[in-house]
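Down below is the structure, laid out as C-alpha cells.
One protein chain omitted, others in place.
On to chain A.
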Amino acid sequence: MLEFIGYSLKIGNKELIKNLNIKFRDSVISHLGGSNGVGKSCFAKSCINILDYEGEIKASSEPVVIGSYSNVPSDLRLNNLYVFLKSKYENKYVEWLFFMLGLDTIPKSFRIKNMSDGQKQKMKLLTFLASKPRVIILDEFTNAIDKKSTLDIYDFLIKYVEQEGVTCVNISHNLSDIEHMSGRYYYMEEKTIKEVDSKEEIIKTYIRGGR
C-alpha cells in the first residue's frame, strides 16, 4: 500500500504537487504518466526521503525506487553479486528471482559493466527486490533497452506483482509499458495526480500531451 495524504512537493520555488490525496493499490501495476518536467522523478525521489515534502506518505514498507540513478556497481561480476545477495537475504527467494529474471543464461563470471542494458536492468531488479520490498517505484525503467529484454521484464513484473501482492508504481513515458502490462492508470499534471479510467484514455492523453 502506498498512500499520500495532504502531500505537497516543492523544488525551489516551483510547486510540483499540491495537497495530493491518493492511494496506490497492492497486486496491481499503477502506471503514472505525465509530460516532461512535470515532476514525476522528483515525486519518486520524495518517496524515499531524498527530497523534502509536506504532508504524509504511508507505505507498507520502505519504498524502493529503481531508476537510472539506482545502479548496481559495474565492477562486480554476476557471481559476486548473486552470492552476496544470497548471503544477505533469503537464499531461496534470491535464487527464485535469479531464475525468474532469466539471469541463469548469463555466464556467472560476466562483469556487470559488460552486460547489455537489458541485462543490467534485470540485475537491478534482482538487487532491489531481493529484500522483499512491499512498495516498488520504477522510474523510466524500460527506457533505452532492447525489445526482448523489455518483454522479459514485462512478463516478470506482471507475475511478480500479482504473486507477491506488492504495490508497484511504474513511472513511464513508454506507451509499450501500458500496452503490455495492464493495471491502473494515473496522469500527473496541474500539480496533482489523477486516476485515468482506461488504458485507451491514458494513451489518448499522452498523444494529446495532456488532458
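Assume contacts are C-beta pairs under 8 Å (C-beta built on N, C-alpha and C of every residue); 3 or more make two chains touch, one makes a residue touch a chain; residues count from 1.
The criterion applied here is as follows: contacts and distances are computed from a predicted model.
Note on the omitted subunit: UniProt lists it as "ABC transporter permease", one of the names in "Na+/H+ antiporter subunit D", "Nitrite reductase large subunit", "ABC transporter permease" or "Dihydroorotase". Per the touch definition above, the residue from A:L2, A:V38 or A:V64 contacting the chain not shown is A:V64.
Set against the missing chain, the residues A:N80, A:N143, A:S176 or A:T192 yield one that touches it, A:N80.
Residue-level contact of chain A with the missing chain is found at 45, 48, 50, 64-65, 68-77, 80-81, 84, 88, 111, 127-128, 131.
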